[in-house]
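Left out: one protein chain. Kept in place: all the others.
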Amino acid sequence: MVNVAIIGASGYTGGELLRLLLNHPEVEVSTVTSRSNESKPIETIHHHLQDTGLVFENKEPGEFDEDIIFTATPHGASMKIIPDLYEKTDAKIIDLSGDYRFDDYSVYEKWYHLKHTEPIPSVYGLPEINREEIKKSRLIGNPGCFTTGAILSGYPLSKHQLADRMIFDSKTGVSGAGISPSETTHYPNIADNVNPYKVTTHRHTPEIQQELQRFSDVKISFTPILVPVERGILTTNHVLLSDDVGYETKEEREDLQGKITEIYKKEYKDEPFVKILENGEIPRLSSVRGSNYIHIGCFEVDETGQLVVISAIDNLVKGAAGQAIQNMNIMCGFDEKAGLNLYGLHP
Amino acid sequence: MVNVAIIGASGYTGGELLRLLLNHPEVEVSTVTSRSNESKPIETIHHHLQDTGLVFENKEPGEFDEDIIFTATPHGASMKIIPDLYEKTDAKIIDLSGDYRFDDYSVYEKWYHLKHTEPIPSVYGLPEINREEIKKSRLIGNPGCFTTGAILSGYPLSKHQLADRMIFDSKTGVSGAGISPSETTHYPNIADNVNPYKVTTHRHTPEIQQELQRFSDVKISFTPILVPVERGILTTNHVLLSDDVGYETKEEREDLQGKITEIYKKEYKDEPFVKILENGEIPRLSSVRGSNYIHIGCFEVDETGQLVVISAIDNLVKGAAGQAIQNMNIMCGFDEKAGLNLYGLHP
Amino acid sequence: MVNVAIIGASGYTGGELLRLLLNHPEVEVSTVTSRSNESKPIETIHHHLQDTGLVFENKEPGEFDEDIIFTATPHGASMKIIPDLYEKTDAKIIDLSGDYRFDDYSVYEKWYHLKHTEPIPSVYGLPEINREEIKKSRLIGNPGCFTTGAILSGYPLSKHQLADRMIFDSKTGVSGAGISPSETTHYPNIADNVNPYKVTTHRHTPEIQQELQRFSDVKISFTPILVPVERGILTTNHVLLSDDVGYETKEEREDLQGKITEIYKKEYKDEPFVKILENGEIPRLSSVRGSNYIHIGCFEVDETGQLVVISAIDNLVKGAAGQAIQNMNIMCGFDEKAGLNLYGLHP
Partner (left out) sequence: MVNVAIIGASGYTGGELLRLLLNHPEVEVSTVTSRSNESKPIETIHHHLQDTGLVFENKEPGEFDEDIIFTATPHGASMKIIPDLYEKTDAKIIDLSGDYRFDDYSVYEKWYHLKHTEPIPSVYGLPEINREEIKKSRLIGNPGCFTTGAILSGYPLSKHQLADRMIFDSKTGVSGAGISPSETTHYPNIADNVNPYKVTTHRHTPEIQQELQRFSDVKISFTPILVPVERGILTTNHVLLSDDVGYETKEEREDLQGKITEIYKKEYKDEPFVKILENGEIPRLSSVRGSNYIHIGCFEVDETGQLVVISAIDNLVKGAAGQAIQNMNIMCGFDEKAGLNLYGLHP
């Protein structure tokens, strides 16, 4: 059993970490913090988590003696406390903000318009790509919600040099915007609407570029779109295939579709949370709702050489809290599915 | 470990039994049947339940050798197979239709417009009222979704002779209408609409009457209403208090509200799945979504002597599959929360 | 042609007045005000109203020279400006707040927890009850959204002394909460939820009492409930019929249902915006969406003497802006349907 602290536990990510960790067989949640909700029982904020006995605290970095610390703090805030946590405790740290996701801090500074504090060695916490590094790391930059769905939908193609360009059109549920009300999350602005935002400027773009361009010089474009859904991100990855991939005739396309499906299946065959659907099958948000799975499918090619790959995740689970726990499991040597053995909630 | 069969497993209730039982520590699901989907892997219907290895079968009553059989068949169909199951197997049977819920079969025949087959001893499977009988029974009539939320919201008042009349106005999610498409479940008819239906004629009315009138001669009215929600039933129980209950002055009402809250807390104090909220707090569907909990709250009294009690359940869990598993746990002597230790999914 | 000003035009009611008045054949909208949006074109707030040329202004009461002034200001704010408007202009004034709806100001002060300013003669602007008084008035207190749907669903029964008690359970769309974001209107709190609020304390209660108790001493209870709908209020009026109304046998009930339907049809037969459906038919929000109609139907009686009457309105139209325009049409001698000849928007 390990003791766990969650710093900044009053948001949706904090609530989701709690929902999952409170049933994790190897974990005891010993501290949850929220400066603005100090001394309140967690159910005053997280009404679905009744009778846990947990109360929000407010602690200094040096006061934590947990084995694992999750920082569910906003970007900018994380880098103010993590250096202290790193130095003053022995905890393994999993940060859910954008602060420790980048190989090159200048990329961070360009997209986040913030000066970064001094560097600490961290690993980008996408187990499907970086499992071995995660095992050895003390600080994980847990991936962004959009990036998880995007990168995993494109990684096998980039690795196999099959794509010139990927245009990601990602539809996200509103929980991605967080627990604080705003014009963006006002019900009458969301219901019966489809709202693209931060087109060409969203901060998850450089994360996707960083991970996919490790393997090839594929061009990346990214458009995030709010849809009237609570949870989930469905990513349509419009891939422009390399010129040397044959797609002119119907037979070539059908052959190609089958081959690509097989490449995905092979690439992810040992992954506990990746499900590759058959060519033609479309992933569904409700199949992964509340679960740590990612479903990837479609694999249709049109006459212009555009391949469509689609992925579905729960933005709060595989896109945040679940993946963070998966990283913890890897770092601690637990069964990677421990505490995450939930099926999706459909309907 | 017990072996479990689910008969009629291709609907939402079947899917929900599977979602929960596949993670139940004391259970092995060995047979799932669906005549119309024979030989199909369950994920062809239940896309969220990938890679279980389970395949729909079609079996005769005599062919089951499981310890527990759930019949998730429609009313009318259950009473055609259960007598055979009862006779030809040793299984404990939990029926999720309306066929074995009534003390008096003539009530069934009046409301269901069907002739019942021969009687078999059964117990109404609402643990909060009938736990001791459930322990000893071999056949459970698992309660209807509306009735669970309604009865539990009114039971302490009826038991304490505090109510003359209860008017239930129950808002249900669309999953209650089942997996088959119809005009009723057509998205453009549900979205941005609120659809009362079967006003004064819904078949859950006599169930509510049966259970609540065991304790007093409270009058019962029931109005079901479809709302654009996937899961969950929020029941507003408009209670007309008995004349001898003082509610004229503000002080009397506040005093009364506190007393009633205490009566509920005391009545349900040992119940593992009932949460009584403080006077004034309103239950939320998202707090119980996907879980077996019922939240009960509000307890406000107005100047006319109307008390409002509100309950929230997940119609597919506490209102169907979860309660069925709770009944199984009781019948088998398992921890009553086994396989049901899930928090609600919010947001 | 009359000139019209809208004071406080930046909210949903203001937007709806504009949507309708900009196509009204007898009206020129000459002034729209919003202190916080002064100098902005209206489309910066009301994105659906492009290219009207209108710009928000900020004016003192004495500066208006319009024939008609709509005050779409919050309660409390209206009573601060209307006395001045009343004195310094010749305009007919239609106030959409609660400030001028009450016969007895002490009722207002009790429910709104505000001291009222000096009285001005005003008429409660529900044309179906007060058309003749509206014609002669210079100041209209335009009814609340819930109250319109509730009163019109119960008025014929109160008038005919048929009801002892009415329990209103009213489901409202989220636009009723206004244009400002809050925890209440945060998408993840509304979607897939059903949220009762202000149970026994909502300020529309005394309005409903005032109008229905003009005709009989019927008892009134009112419960408002937020549902995941953008527009519309569906009111379930649970009526307890007077003891001398026969409802014991099925024949008596069917007879009674027919008679009650006829009473409603007769009472509203000349009303341009009231549609009485046949006994058994259920009103639909989507049938009145965007229109000034109210549909009333159901009229089912159960064995306990509970009659269910259901009404559907668009809260922003018949529940606010449309009714205000209907009042203007009456006050100005226009065709009562002028500018309001729109059908509902379904789907």
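The letters A, B and C name the chains in turn, as written, and every chain counts its residues from 1.
In this section, a contact is a pair of C-beta atoms (placed from the backbone, for glycine too) under 8 Å apart; a residue touches a chain by one contact, two chains touch by 3 or more.
The structure presented is a predicted model; accordingly, all values stated were derived computationally and were not measured.
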Residue of C:99, C:169, C:192 or C:207 in touch with the missing chain, whole complex considered: C:192
Sole residue of A:301, A:316 or A:342 that reaches the chain not shown, by the stated touch rule: A:301
Residue among B:51, B:118, B:183 or B:251 touching the omitted chain: B:183
Positions on chain B contacted by the hidden chain, ascending: 12, 174-175, 179-183, 185-188, 190-192, 228, 230
Touching residues on chain A - with respect to the absent chain: 165, 167, 169, 171, 173, 188-189, 191-197, 199-201, 219-221, 223, 225, 227-232, 234, 236, 238, 240, 282, 284-286, 289, 298, 300-302, 304, 306, 308, 310, 346-347
Interface residues of chain C (partner: the chain not displayed): 12, 15, 19, 22-23, 46-51, 174-175, 191-192, 230-231, 275, 284, 286-291, 293, 295, 316, 341-347
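One rule holds in what follows: only the chains that are shown with their structure count from here on.
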Chain whose Cα centroid lies at the greatest distance from that of chain C: A
Approximate Å spacing (C-alpha centroids) for the pair chain A, chain B: 36
Two or more partner chains touched - positions in chain A: 12, 174-175, 191-192, 230
